[in-house]
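This is the structure I have questions about; it appears just below.
Excluded from the complex is one protein chain; the other protein chains are retained at their positions.
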């Protein structure tokens, strides 16, 4: 048992997978000697060799494409995209191939790969380093999309992602990489890939978030508790396939819901959650479902980043409005 | 005045733009002598020359990238992506550059380009030719996303898209290219890029669709009319920026809403519409908002395509359920 | 600095990957990259390259006397001839089926049979092919059946569930993306120490894509057993070869990745098989990737959805048709006394019968049920998709799902 940061937990999960499954290999830019720019792969090339922890040339489209080829031939490639803004060149291979190979061949070939990438802002990174493209990926049939919110969840969900026989996108909230430590048991136990986690129980309102925003939601819940508002906080964790039951159960109890999402508002994943609620939980609702999101603007450079990101103040405000309704 | 198909209307709009604005140019694969695989650019190279109607090598990422460079230097490139499944390699340039250039440079440079592409299925096309990626594009800040549903709207909206000083994605429903003809006045009049159109007025339920699905929705409305259900049908037309007012006004009147979307369900654009309704129109609702969508599966090859696509039967069924509710 | 660097660069993977990647690097100083230091002076030649061109059999069926013996073994040549004829018979029928509404869009390989057949004949069954949509010549030789190919173009996913080349990739429609798949497969073979080679085919248009280049570049750095063949049929739909690339050859694109690039007459199946075989043998032997440009001509339309008369001169096509691969080999075989009119008649009949049997089987293939779109989406369908599955079932047509 050890106190680990999220990035250390990722490192442990990768090491566990490499050690126990000879078909697992890692590939990406600077993941070898350098251990990745965030050090998620620190020490793994030394330990498992440069054939299984593979530095690649700078070409995300090719990284994704060779991962598809490797996976089709029975390997389990775990590819790293260095920063979230560089996922885009990999999308074609992900959408047109990785997500479809099993279906196209009626199961003759399959694509058990994992795409790992940092996700989101909050660390004053340069341009194109703070994107949150999860909704695009969740919209793609054939992909699973997972975003952990803590070291323990990162460990268990990443192991599950690697073991999953189909392609999984695993987005690691950059701002959580070193934000806090948590006990993580490095025993190879995975967490389920089809479950939302109730991070805090409450009666009055359901707060829904994932990744970095979970902590803003929890902080807002603390603030609101002191005002007598009892928030239930749900960590989506696996966006696709979505565990709607846990969400609906909570909304049935509270009758109110606020969704927090770092990505730009329009057609973000929060919209999907709201749509599921109005489809299947309309009669539970005592108030409109609000979304607290990034604005529909280009993610600002560092100086204005703080005003773009959903804050505790914005979340608390939305919850208060939700409590006032009806 | 002439009776035109949708693809002919696109052709007229392009010709009008080329004729009246010397900065407009077209580029794409096979758009010259061949007039484009769907003939949207038929005759335009002969008329405006190969410098302004430009055949490109086969490289969507580069086409989008050079369009950004052209636009930054004061041209208005209208690029064609041959089939919707090949938009993905262009996404990086679209998301990381086209949509941001004005913002990044505080308006010093801008990117008045249009990306035209066929959209959606229904014509028994080969693999990767029937995609509906509009939600991904609508999620991208800085882009406008437009999908016409008729020859006249294609003409007016495309002219507006070309005249818009910022990047616009213009997705043309493949199945409508030659489905029917309509009077189109080739007078250079554009249509507004921020308005939904009420295609049919009704009292009982609001049916929302765009592009190819509008016609399924209208057909369902006919069927339902004979059962005594009076549908209002809204053509979204411009997905981003979304004209929520028209939608909310209709839902206020009808109290019920069914959204039809060809793309896979999860995190599709229908979710955004549902989310807007539950945020701002909850109290109008007398029934859950249903979505009739493509399933969350890989778009099947031609033989099963018909079972994937939302059909009149599926839409009518959803409307009936919506009418039964509460 | 320059030549020193150039030579240093040949010690690939020197930095991090010594153990894994240097064992089999015996081809390190490949002859196609010649480093020459010229005399003193500010301007020196850093490196020079050559692209060779190979043809054994001329368009009129004359064999170059320098042709290696093993390339013209009678049994080999008869096999190549039969395979090309079979491909063409199938191809013609598929077009006819499309014209009568019994098949979807189809991409003919007319005139380019030597490329697919040459490659297919050079591969071993354990090798892996990542084809484009125009490579049934190679695929049929590898064991994909005509029925499977028809089922695919007929709009049914089962057509990519090949019973025989179980590890081959399915037809790839997004142009150029298959090169990376082959590179990844080749990496898997190298990692597992399997003596297998990945072969991929793309078009002259495909050679303009970034995907082609970046994947080949990566494969070259990793020195994986990969052979990339460009079917240069001179057209990418309506875009002529010279509007795809300003280069004198497409083979020279190999120079950008630092691998061997060869140009071959793709209408000469003897040379085609020979070059493919040499490249595959080199790859198997640890010599890394090769890029082959096979020069041919697309005698038909791009696909059945295309009308090439809109953009090219029929006269040129007629002239190019005179160089087509089958008649060329037949002339040579006949001259060598290896082929008679009687044999030709019999082969034509055999092929026609095989094709007819395949068509009958294709047309008799029962449709997939609605559930087919869910069954292979994931190893196991997530519980959350149950309602969608049920909705699809509810709206499936009575006949079990044929849409």
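Structure notes:
Letters are used for the chains, namely A, B and C, taken in the order the chains are written, and counting of residues starts over at 1 for each.
In the analysis below, a contact is a pair of C-beta atoms (placed from the backbone, for glycine too) under 8 Å apart; a residue touches a chain by one contact, two chains touch by 3 or more.
Since the model is a prediction, treat every value here as computed from it, not as a measurement.
Every shown chain that the unseen chain touches in the whole complex is listed here: A, B, C. Contact with the undisplayed chain is limited, among B:17, B:44 or B:70, to B:70.
Per the touch definition above, the residue from C:255, C:269 or C:292 contacting the chain not shown is C:255.
Residue B:93 is the one among B:5, B:41 or B:93 that touches the chain missing from this view. Among the residues B:42, B:242, B:304 or B:318, only B:242 touches the chain that is left out of the figure.
On the side of chain A, touch with the chain left out of the figure occurs at residues 29-30, 32-35, 37, 55, 57-59, 61-62, 85-86, 89, 124-129, 265, 295-298, 300-308, 311, 313-314, 317. Seen from chain B, the chain kept out of the figure touches residues 25, 32-33, 45, 49-52, 54-57, 59, 61-75, 77, 92-93, 96-97, 101-110, 141-142, 165-166, 194, 241-244. Residue-level contact of chain C with the missing chain is found at 1-2, 5-17, 33, 35, 41-56, 64, 66-67, 208-214, 217-218, 220-221, 223, 240-249, 251-253, 255-259, 263, 265, 271, 288, 295.
Following the convention adopted for this analysis, only the chains that are shown with their structure count from here on.
The most distant chain from chain A, with centres taken as the mean of CA atoms, is C. Comparing chain pairs A-C and B-C, the larger number of C-beta contacts belongs to A-C. Computed from the mean C-alpha positions, the centre of chain A lies at a distance of 30 Å from the centre of chain B. If you average the Cα atoms of chain B and of chain C, the two centres end up 36 Å apart. Listed for chain B are residues 61, 85, 89, 127-128, 295-298, each touching two or more other chains. With touch defined as above, residues shared between interfaces to two or more other chains in chain C number as follows: 157, 174, 210-211, 373, 377, 385.
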